[in-house]
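Left out: one protein chain. Kept in place: all the others.
The letters A, B and C name the chains in turn, as written, and every chain counts its residues from 1.
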Amino acid sequence: MSAVHPTVGLSDHGHGHAGHHEIGFVGKYIFSKDHKVIGIQFLITTLLMLMVGGALALGVRFQLAWPWRAMPLVSQLTGGLFAAEGGQISPEFYTMLFTMHASVMIFLVIIPILAGAFGNFLIPLMIGADDMAFPTLNMLSYWFMWPAIACFGMSFTVNGLNAAPANGWTAYPVLSAVVQAAPGAGDAQTWWLFGLTLVGVSSMMGSVNYMTTIINMRAPGMTLFRMPLTIWSMFITAILQAFALPVLTAAGFMLVAERTLGFKFFVPGNLLINDAPATVGGGQPLLWQHLFWFYSHPAVYIMLLPAMGMVSDMLAAQVRKPIFGYKPMVYSMAAIAGLGFIVWGHHMFTSGMNPALGMTFMISTMMIALPSAVKVFNWIGTIWGGKVQFNTVTLNCVAFVSMFIVGGLSGIFMAAVPVDIYFHDTYFIVAHFHYVLFGATLFGCFGAIQFWYPKMFGRMMSERLGKLHFLLSFIGFNGTFFPMHLLGIAGFPRRYADPYIHPYMEHLMPINRFITLCAILMGIAQFILLFNFAFSFFAGKKAGRNPWNANGLEWSAPSPPGHGNFDVPPVCYRGPYEYSSPLSEGTDFLMQTDPLRHTGGVGNAGDGHH
Amino acid sequence: MNKFWPFFFMFWPFVAVVLFFIAPSMGWWFPSEAFSPLGVQIDNLFYLILVIVSVTFVGTHIGLGYALWKGVDNKAEKGWFSHGSHSLEVLWSIAPAGILMFISLYQLDVWRTYRVKSAYPKDLYGVAEVTARQFEWRIRYPAPGKKLQPTPQPDDLYTVNDLHVPVNQPVLIRLRSMDVQHSFFVPALRVKQDAVPGTVIPVWFEASKEGGFDLTCAELCGWGHYKMRGRVFAERKTEFEKYLNTLKAEQGFDGVNKPSESGAEIAKTE
Amino acid sequence: MSHSGTVAAQPPVKMGLAIPNSKLCMWLFLGTEIMFFTAFIGTYLVLRLGSPGWPSDVADTHINVRAGGVNTFVLIFSSYLVVLAHESMLKHQFQKAWKLMCAVLFFGVVFLGIKSMEYKGKFDHDIVPGHIAENDAQALQKLVNEFSKSRDAMTNALITDDPKSEKKLSPAQKLVGLPQLISSESDTTKKDALKALGELRDATAQLKEGVRKDTLVLHTGTDHEVNPDITTKLEKFRTNEHTARYFTAHDPHPMVYGNVFASVYFLMTGFHAIHVIVGMILWIFPILRGAKLDASYTDWVENSGLYWHFVDLVWIFLFPLIYIVEFGSHAV
Partner (left out) sequence: MSHEEHADHGHLYRFIFGLLCVFTAVSWLADECKEYIPGVWLLPIIVLGVAVMKALCVLLIFMHIKFERAWKYVLLAPTTILAIGLPLALLPDVGVHYYHMDVPQDPISDQAFEDLEPTSDAGHSSH
């Protein structure tokens, strides 16, 4: 064992690199405590959930394109199980569809794929640790996902198959607090809240673990400013999660107590809702909105920052250049996180909030566009003058940047409060956040799957299939979501089962049909990804340790890394982005573990070698 | 073939811009021009931001596309070894900050007029109380010649989904909700305000054109959210008063006695 | 790994902080816990400030400041013991530490005991979220409901269904035959009980009628005391040996914003109590080691101690906020 063993005396668990004790199949692949296996478990689970969420979205899209028409195929297959008589989507079911689409996508796909899958897989490998600080906690954080999934599943079935939470993923009281307000949502809404809590517990265990690992388990030489941006982003995400999530959990408990035990927090007195007795109590609906968005706005950055970090890493490797402005990138992520805590009110500009509060939130919201802009310019700066290799990874990364620009810029309309008065809760918002969450985050994830797949399984994914998947997804995606901006400008509100009963929206039917067709194309394209994922596992080209000639510590480990990750305990000598360095001869990269040419490490903005 | 992908990434922003240019003529634009002075200001602000955003969008994409275009072609042995530039970072921090600050300050006034009670127009006319419920708008007018009172009066007039207001007159509605949250949205007037249970929110607007405008709900309020369809009619004062009198004649009619013209007498007979 | 001489400086062996992972993790976890309780306490503060009325009279709320004060002392003392226990662990006086931890566990139980006595007081007065009448009309309606419920319970207990008959009779149907039953009953105790039931039925009917016709008032006189008609009825059925067992009506006691008050009270103290229980579970592990307690548990004791102090910390804020603070009567 080397004198510079990275975790001597630090890791709470005892196993060293020598003498792997035998672990059975269940311990190795099911209830595994190995961060890599847990990461891959997360990845596969979230990809499956992605398909579920996508199917729910297609249900929504079908109704908007062909309202009250029986769904072809689906209605026959399920025997009208999930819909009203005659196989068409009932308005109740429509509300449930979009509620569950959002819930699944946010809580079971985006958040776990970033933090759970890539966070788990990459953090120890990239900082040179042999595992997470608390492997058992890590395993639990994965296995708490399943009760959450079960709760979400329960919410779909507990009141019969045609019932589910129908209050939107934001679950605004009074609608969500009084059982009679949303028929069919009865117990389903309560189960949904339990699911939310469990996802929260899972994320919380993950985030505390990530923070501890990143702070305390770095390899020798891995100073804070030598950490890859992925690690920075995961770290900042974990902070966001740790401090914002408990508030939502608390609010969730309050809503559950209100629904089931007669507590009063959000429902004011004397409301007459359907057949319910008049409400008593003096709760306030705005309280939930504040508590909810206190988490859910930072959550937007939880759903974005890790992708930003991963794209930075992939982009630098693919254009063979150091990242442009490493420290500004770190600081802007920190700024996004910091500002992210004080902008939640922009979801509530029309909610009847205090106008002075609205002004405050508007200014902070405008200001959060600034670090985002800095990041975009830095990515373009990174590409500038590089040697660009157009493989699937690059394509997805460039798509990330491009889509993020659109999502970020359309956000400015909503940040301007007067304009938001008109755009609030229209399809403009829908377009905006899909550009950020799908356009940016998911394309980033697609790239990351392609990029780190060889490290996960020791084989490359198919380039041909990857490019095809990218092309179809990209076209389908833009065809789906770009026209939604126009719908929003036309005043097309969200969450309408049949907008066309309003005369001013009648003429928007064709545009909706086009959107739905594009969405179907996008949905089909995802099967290519799944196929590629599975197919390459068996038939992909064997990958060596460092197929991308990248610098990070993870590429010095075997592919796939064994238990304990590194066969040679890594020592970090420089920053992760020393591509095309004049110091490297014969190659255009300098791995962080390469001791022979000891350089200063990551440069600051301004001290670059021009 | 190498140039395909840079071209691809430059092509779609071009499509996007073209789409935005042709959209108004295709009808994929605002449902109508804004028929309210404040709405016009909102639209102007929208167009201002649209211009700023479009320039940024096109500019960044040209930059991105150009960098890719050159990057594919890069014949150099190695990429440009640069860790960044301090002056560039400062430049592209300050420039957007200035633009964003400008937008934020520029719009404050509209927001203030729209929502800050002390900045409301002085000659507001309290036209009606609008109470949202699943899934309709209940409207309570004061009797002709009377002022709108916070609590229901015996001679109040009621309609559903049908709000009449005088044109060219800033009017105020008292917005409330009987059950869950709703949102009062009149696209043509660019008015949107949530109806929060337990709160009475005064909303003012001014219609600058006669006619009927769609009133929709913009906050999820249950399964029938989509069908909360109402109409706002802006009409000349005389017609508006005629409308109120008609309502009074209908609703004051007890089957035997037609109500007299003065609202005070109704109160007496009851 | 080859470390050639050209490498100028060997990187430091230990990156990160000079504290164990477990302690770091505990502190980070406590950070999340702070936010968790912030949400609750913040909710309480703003709901209270934002409500035009708030029950703060002890006669209404049955808040017992003595119990709260004693509990504060109990937690502070247990916190002190925790500190001593950790100190003993560091000094390798494991048996002393063991005893101290047992004492901590004991004080945890004491805390929960006092807490549950307070809860019982709340339940006895029906200060339970969702049960509290907020104005006179609701209070009277609640009174009628409780009278009816007691009457039905007593009816079902005294008049059993005919075992031969298939059909189940409702309490109202059973009461129809009450006069015959009284006259035919030979057992005097049973007879008295049935008579008492009849009185209860009549009282319930009277109250119901009063509420329906809006003639029953909750408060009478200039000093605003509860209608003597109601208090005598309550007193009568509570003291009557036959009805007392079934009679569950509470003194009518409208409390403006009482439901929100009870909600935040149970929410905050309830989640605090759950944390106390979790803390006690943490202490059980080293205690179970008994004589075998050794230095390997030092970190455990320190981390559990941090958690315990945090629980104490929360209570330090809950005590004045719940038991003492009054923001004055800003009702009108």
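As a convention for this text, a residue touches a chain if its C-beta (ideal position, glycine included) is under 8 Å from a C-beta of that chain, and two chains touch if they have at least 3 such contacts.
Keep in mind the model is a prediction, meaning the values are calculated, not measured.
Touched by the hidden chain within the whole complex are the displayed chains A, B, C. Within the complete assembly, A:G282 is the residue of A:G221, A:G282 or A:P569 that touches the hidden chain.
Here the missing chain is touched by one residue of C:F106, C:F271, C:W300 or C:F319, and it is C:F319.
Residue-wise, the contact with the chain that is not shown comes from A:P355, picked out of A:G27, A:G262, A:P355 or A:P560. From the options C:M15, C:I41 or C:A193, the residue with contact to the chain not on display is C:I41. Take chain B: the residues that touch the chain left off the picture are 117, 120, 122-126, 144-145, 147-148, 150-151, 166, 169, 172, 176, 196, 198-202, 237, 241. Residues of chain A in touch with the missing chain: 239, 243, 247, 268-270, 282, 284, 286-287, 290-291, 294, 341-342, 345, 352-357. The chain not displayed touches chain C at residues 17-20, 27-28, 31, 34-35, 38-39, 41-43, 45-47, 49-50, 52-53, 65, 69, 72-73, 76-77, 79-80, 82-84, 87, 90, 134-135, 256-257, 305-306, 309-310, 312-313, 316-317, 319-321, 323-328, 330-332.
Just so it is clear, only the chains that are shown with their structure count from here on.
This structure's chain pair with the greatest number of C-beta contacts is A-B.
Chain B and chain C have centres, each the mean of its CA atoms, that are 47 Å apart. Once the centre of each chain is set as its mean CA position, chain A and chain C turn out to be 39 Å apart.
Listed for chain A are residues 269, 282-284, each touching two or more other chains.
For chain C, no residue reaches two or more other chains under the stated contact definition. Of all residues in chain B, only 2, 5, 9, 12-13, 16, 19-20, 23, 27-32, 39, 41-42, 45-46, 49-50, 52-53, 56-57, 60-61, 63-64, 67-68, 70-72, 74, 76-89, 92-93, 96-97, 100-101, 103-104, 107-108, 110-112, 114-116, 133-134, 177-181, 183, 185, 187-188, 190-194, 196-199, 201, 214, 216-227, 229 touch chain A in the complex they form. Only residues 90-92, 94-95, 166-168, 172, 174-175, 178, 181-184, 267-269, 271-274, 282-286, 319-328, 350-352, 355-356, 358-359, 362-363, 366-367, 369-370, 373-374, 376-378, 380-381, 383-388, 390, 394-395, 398-399, 401-402, 405-406, 409-410, 412-413, 415-419, 421-422, 424-426, 478, 482-483, 486-487, 489-491, 493-499, 501-505, 507-508, 511, 577, 579-582, 588, 602-610 of chain A touch chain B when the two sit together in their complex.
Within the complex formed with chain C, the chain A residues making contact are 2-5, 8, 10-12, 133-134, 204, 208-209, 211-212, 215-223, 242-247, 249-251, 253-254, 257-258, 261-265, 269, 280-284, 287, 291, 568-569, 571-573, 595-596, 598.
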